[in-house]
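Just dropping this structure here.
The other protein chains are all here in position, but one chain of the complex has been omitted.
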Amino acid sequence: MSVTMQMTTDQLNAFIDAGIPAFRAAGYHVNQVADEAVQVRWRYDAGAIRPGGSISGPTMMALADTAMYALILARLGPVGLAVTQNLNIHFLNKPRDADLVASARFLRLGRSSAVIDVLIHAEGQDAPVAQATGTYAIPARTG
Amino acid sequence: MSVTMQMTTDQLNAFIDAGIPAFRAAGYHVNQVADEAVQVRWRYDAGAIRPGGSISGPTMMALADTAMYALILARLGPVGLAVTQNLNIHFLNKPRDADLVASARFLRLGRSSAVIDVLIHAEGQDAPVAQATGTYAIPARTG
Amino acid sequence: MSVTMQMTTDQLNAFIDAGIPAFRAAGYHVNQVADEAVQVRWRYDAGAIRPGGSISGPTMMALADTAMYALILARLGPVGLAVTQNLNIHFLNKPRDADLVASARFLRLGRSSAVIDVLIHAEGQDAPVAQATGTYAIPARTG
Partner (left out) sequence: MSVTMQMTTDQLNAFIDAGIPAFRAAGYHVNQVADEAVQVRWRYDAGAIRPGGSISGPTMMALADTAMYALILARLGPVGLAVTQNLNIHFLNKPRDADLVASARFLRLGRSSAVIDVLIHAEGQDAPVAQATGTYAIPARTG
């Protein structure tokens, strides 16, 4: 576990798998929790390929959203119901047929909201395939 | 078929189902092709519910993207490879447990790009649950 | 004044002019307060033209932001410090040399945040020149 994070990779995967069984079933898992970033990986699945040969947009959008959610959990602990308010994604380069890895980091972490940046790479391809920013509402914490 | 559209609802569903079998398997189908808009419906599936009781963000993002894609096909005909460049989505209100219907219309339709607005409602709920805008690159057409 | 709005056009202009003198100096004023929408107008100024002949992007971005701010004031009254969190703008068509009119309406108005849609037209031109969505944080109201 990193200095600033509240959950390890294993704890994160266990928490998400319990709450959202569809997560692992669709090929996503938390790959790494580092000091300032969380990586989520999507395992390549030919069923997500679209005509023209690219991995589908919704696969990358779901990966970006999942990486943001995992980052908030990792940093704040299993507080529950952070809610996506907004997600903006740019598709940059056509990914090769490979696993995708999304790396999420905070642009801002306030008391009631967070803004997160995500960069998605296809394994073995230098140029990023997508970039996203999102805002999350963070529920009031009691303590 | 509407005055301005090139494909009927049935033609659109047949074309999309042939190219993207995952589309119907995930509960999406084209609902209506009207003069200026296309509606795509997602059939409610309890497997898409997230902790806290809301339909997942990725379900709504995929629905928005699908509605944009269907609108371009309906208007231009089965030209093939329009590519999403950017999608921005705002989650507005928590949807009730119901089918979702996305209505897509053009903000701009140029020769090489399109900008599309999508509004998503849950059936039986007045307030919209999400709004999205997206940009598509349209491949050069040969004729 | 409309049924749902708390301020008239004159009250809005007086309030904004007092707080933000740069507003009118830069050519902006509130044009109309209707039941569900507020219109802000930018008076054409050749100084805002960019090489290539288009009205500058920042002029349209400022107009969109101003229209959102005016809508919140009109609906909630002069509550003060609503803060823009996010603004996404699509430039759709090159505007002719004319006044611009932005029309803003709520996609969502919650207790602590609002999501607003803005459409900008150039006078005498049918196709819209820009579309924007934005999120605002609304400060807690005391009563």
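Labels A, B and C are assigned to the chains in the order they are written; within every chain, residues are numbered from 1.
By our rule, contacts are C-beta pairs under 8 Å (C-beta built on N, C-alpha and C of every residue); 3 or more make two chains touch, one makes a residue touch a chain.
These numbers were taken from a predicted model, which means no experiment stands behind them.
Engineer: For review purposes, identify every residue of subunit B that touches the missing chain, sorted by number.
Structural biologist: Answer for subunit B: residues 85-86, 88, 112-113, 135, 137 touch the chain left out.
Engineer: May I ask you to list the residues on subunit C that touch the chain which is not drawn?
Structural biologist: 19-20, 22, 47-48, 50-52, 54, 56-58, 61-62, 65-66, 80-81, 83-91
Engineer: List every residue of subunit A that touches the chain not included in the displayed model.
Structural biologist: 88, 90, 92-93, 107-108, 115, 117, 127-128, 131, 133, 135
Methods note: only the chains that are shown with their structure count from here on.
Engineer: Whose C-alpha centre lies nearest the centre of all protein C-alpha atoms?
Structural biologist: Of all chains shown, the one whose C-alpha centre lies nearest the global C-alpha mean is B.
Engineer: So the centre of each chain is just the mean of its C-alpha atoms; given that, what is the distance between subunit A and subunit B in Å?
Structural biologist: 23
Engineer: Determine the centre-to-centre distance between subunit B and subunit C, using the mean Cα coordinates as centres, and give it in whole Å.
Structural biologist: Averaging C-alpha atoms per chain gives centres 28 Å apart.
Engineer: Centroid of subunit A to centroid of subunit C, CA atoms only: how many Å?
Structural biologist: 34
Engineer: At least two partner chains per residue is the criterion; list those residues in subunit B.
Structural biologist: Answer for subunit B, listing residues that touch two or more other chains: 88, 90.
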